[in-house]
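I'd like to ask you about the structure that follows.
Presenting chain A:
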Amino acid sequence: MTAPALEARGLSRRFGGLVATDNVSFSLQPGARQALIGPNGAGKTTLINLLTGVLKPTQGAVWLAGRDVTHVSASQRVRRGLARTFQINQLFPDLSPAESLGLAISEREGRGWDFWRAAGKREIVAEIEDLLTRFNLSEVYDQPTRALPYGKQRLLEIALALACRPRALLLDEPAAGVPEEERHDILAALAQLPADVAILLIEHDMDLVFSFAARISVLVAGRLLCEGTPEEIAADPRVRAVYLGEDAHG
Partner candidate 1 sequence: MKAAILISALALGVVPAMAEDVTVGMILPMTGPSASTGKQEKAGAELYIAQHGDKVAGKTIKLLVKDDTGAADVTKRLAQEAIANDHAAALMGFGLTPLAFAVAPIATEAKVPEIVTAAATAVITEKSPFIVRTSFTLPQASAPMAQWAAKNGIKKVVTIVTDYGPGLDAEKWFGETFKHEGGEIIEAIRTPLKNPDFAPFLQRVKDDKPDAVFVFVPSGFGAMVMKQFIEQGLAKAGVKLIGTGDVTDDDQLNGMGEAALGVVTAHHYSASHDSPENKAFVTAFEKANGFRPNFMGVAAYDGMALLYHALEATKGATDGAGLIEAMKGAKWMSPRGPVEIDPDTRDIVQNMYVRKVEKKDGQLYNMEFETIPMVKDPFKATKK
Partner candidate 2 sequence: MTDVLAHLRRRERWGVAEIAFWLALVAGIVAFPARAGLVNEALIAGLFALSLDLILGLTGIVSLGQAAFFGVGAYTAAILANAGYHDPLLGVLAAIVPTALIGFLTAPLLLRGSDLTRLMVTMGVALMLGELANREDGLTGGADGLNFTVAPLFGRFAIGSFGEGPRNAALFSLAVLFALLFVARRLARSPFGISLTAVRENRLRAGALGISAAWRIVAIYTISAAFAGVAGALLAETTQIASLDLFEFHRSANVMLMLIIGGAGYLYGGVIGAGVFILVRDVVSAETPEYWEFWIGLMLVALVLFGRERLANLVRLRR
Partner candidate 3 sequence: MLTLLLDGIAYGMLLFVLSAGLAVTLGLMNFINLAHGAFAMLGGYVTALLMNRAGVPFLATLPLAFLIPAAVGVALERTLYRRLYGASPLDQVLFTIGLVFMAMPAANYLLGNQPQQINLPDFLHGRLEFQGVGIGVYRLFTILLCGAIAASLQIFLVRTRFGAQLRAAVDDSRVAGGMGINVDLLFAITFAVGSGLAGLGGALAADVVGGVDPSFPLKFLVIMLIVVSIGGANGVLGALFGALLLGVLDVLGKYYAPTIGAFIIYAVMVATLTLRPNGLFAKGDRR
């Protein structure tokens, strides 16, 4: 059996007296489609920060493709195959989508320190074009990102993460704030993400979660309440009690 793409082993994080993440363990197999849900304040953001290396855990370990990366810096984890998107767009307003993607590819290819040869290399153009097409950005490839409609920016957010060619991809509320008429773009993009990439979707939108994920984990007050198929989660009384019962579309 191959090693999980991403694995959390007993992750805990305390801020002073507050336990934000409490002994969380789970694993993402290659190609997994998993979702992480939980009410506001459940500690989803802290968990992502622990996985990506922005925060160091108080206890526990993070494994990436069979290797312990707990003490590896955030940027090194990206190079080893862990990419993410952000709940609030984190893009480069002055660069165009083509340039942004070119940058991500160059960095992935280890050309980030090349200060002499041009960034626009013929070899990477095919890949940029492929990503632009897949994420429906072809028409705006040369616009400054700040001028793009919000939905296009959301797509670029995912495309950038994918340009890192990750083994594991963390999607942080990819549909947050997207107007209804642009949502199908996002759903389509998610549907055709490469099958071999393990994906953890953090989402409030239950329709999206249930249409996308094969497995769902529920995080409550920093600890994993339960994990299972969408059907199991939907039927779980504990989940209903703490979460679905309150406000399913919170």
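Here is the rule we go by: a residue touches a chain if its C-beta (ideal position, glycine included) is under 8 Å from a C-beta of that chain, and two chains touch if they have at least 3 such contacts; residues count from 1.
Keep in mind how these were chosen: all candidates are chains of the complex that A comes from, given by their letters.
What you are looking at is a predicted structure, and each value in this text was computed from that prediction instead of being measured.
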Just to confirm the interface: in this complex, chain A touches which of 1, 2 or 3? 2
Applying the document's contact rule, which stretches of chain A touch candidate 2 when the two form their complex? 52, 54, 73-76, 78-79, 83-84, 86, 90-96, 98-100, 102-104, 106-108, 111-120, 122, 125, 128-129, 132-133, 138, 141-142, 160-161, 163-164
